[in-house]
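== chain A ==
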Amino acid sequence: MSLSTHNLSVGYHDKAIVKQVDLTIPEGRIIALLGPNGCGKSTLLKAMARILSPMEGQVHWQGKNLHSIASKKLAQQLALLPQTQPIPEGIKVKDLVAYGRSPYTGFWGRINKDDQVIIDKMMEETGITELADQLVSELSGGQRQRVWLAMTLAQDTPYLLLDEPTTYMDLSHQVELMHLLRKLNLQGKTIITVLHDINQAARYCDHLIVMKEGEIITQGSPESVLTQTMLKNVFSLDAQIHQDPIAKTPMCVVE
Partner candidate 1 sequence: MISIRLPFVGQCLALLLLLFICSWISLFSWSVITITPMDALHALYDMNAESIAQHIVHDLRLPRVLVGIMVGANLAAAGVIMQGLTQNPLASPSVLGINAGAALGMATVSSIAPWFGLLGTSVAAIIGGGIAWAFVMLLGSAWRGGNEHGRLVLAGVAISALCAALTKAVIIIAEDQAAGVLTWLAGSLADARWQTFDSFWPVCLIGLLGAMLIAPTLNLLQLGDDNARNLGVSLMWVKLGGSFLVLLLVGSAISSVGAIGFVGLLVPHMARMLAGQDHRKFLPIAMMLGACLVVLSDTVSRAIIYPAETPAGAILALIGAPFFIYLVRKRTL
Partner candidate 2 sequence: MATRSLPILLLALLGLLVANLMFGAVSIPFKSIFEGFQVGNANYFTVHEYRFPRAILAMLVGAMMALAGALVQGVIRNPLASPDVLGVSHGAGLAAVFYMTFFPDADIRWLPAVALIGSLIAALTLWWLCGSHSSTIKLAITGVALAALYASCIDFLMLVKPLEINNALLWLTGSLWGRGWNQLSMLLPWLLLIPFALWLAKPLNLIHLGDDSAISLGIKANKLRLASLAIAVGLTASCVAICGPIGFLGLVAPHLTRKLVGGRHQILLPSTMLVGAILLLLADLVARTIDPPIELPAGIMTAIIGAPYFLWLLLRTK
């Protein structure tokens, strides 16, 4: 019941992309937002992270309007990893990760021992400890993505919002990321992520939300959501549903 939207419409330049959505995020799960390009999944995520202001309706955090809560306080509750990030110049990896602690630090941004412990831990979890002293601008796309992830994790919030976090990553790092998300989930975090790989979502997430043209079509467990008719209706795909031989989750195979 912590994060919910009520009759929410958001968009850009007076054009609503997400239309009158009512959604309650189930707590303590890994939730995937799925849908074809332009369906509004990223826009919905940004609205829940208060990046975009609603054109209509509200987003609630613990029953209160998101935009009425003090920025810094909310930053200790919700963290967002945007889809694309600028490449900051002259910033070292360890500095960037440390920026994730800024909702907790004073005006000069001094890092104390507790902060440092969290920073080190997150860098280790994301496998970037050995990159600590490199400049962010000198990293590869996949490395940079992990650095930003570490920064977002260092924010240490109960809710994590990720916008296509696997972009630029090679397959092994994608798998590592999904395992990491599960580990964080088991520590009690709720994770909402936009994904474009349906099978990845079905395998690693507990709850799928499928969107099309700004509206939520269906949601629920992978088994209940992933059906032939849904794939046909939403993605215009002819596909069969099989069981993943290892994880026993449903997976789709395109005909």
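Methods note: a contact is a pair of C-beta atoms (placed from the backbone, for glycine too) under 8 Å apart; a residue touches a chain by one contact, two chains touch by 3 or more; residues count from 1.
In picking the candidates, the idea was that all candidates are chains of the complex that A comes from, given by their letters.
None of these values were measured; they are calculated from a predicted model.
Taking any copy into account, the candidate from 1 or 2 that touches chain A in the complex is 2. Those residues of chain A whose C-beta lies close enough to touch candidate 2 in the complex are 46, 49-51, 71-76, 78-82, 84-86, 88-92, 95-96, 99-100, 102-103, 105, 107-109, 148, 151-152, 155, 161.
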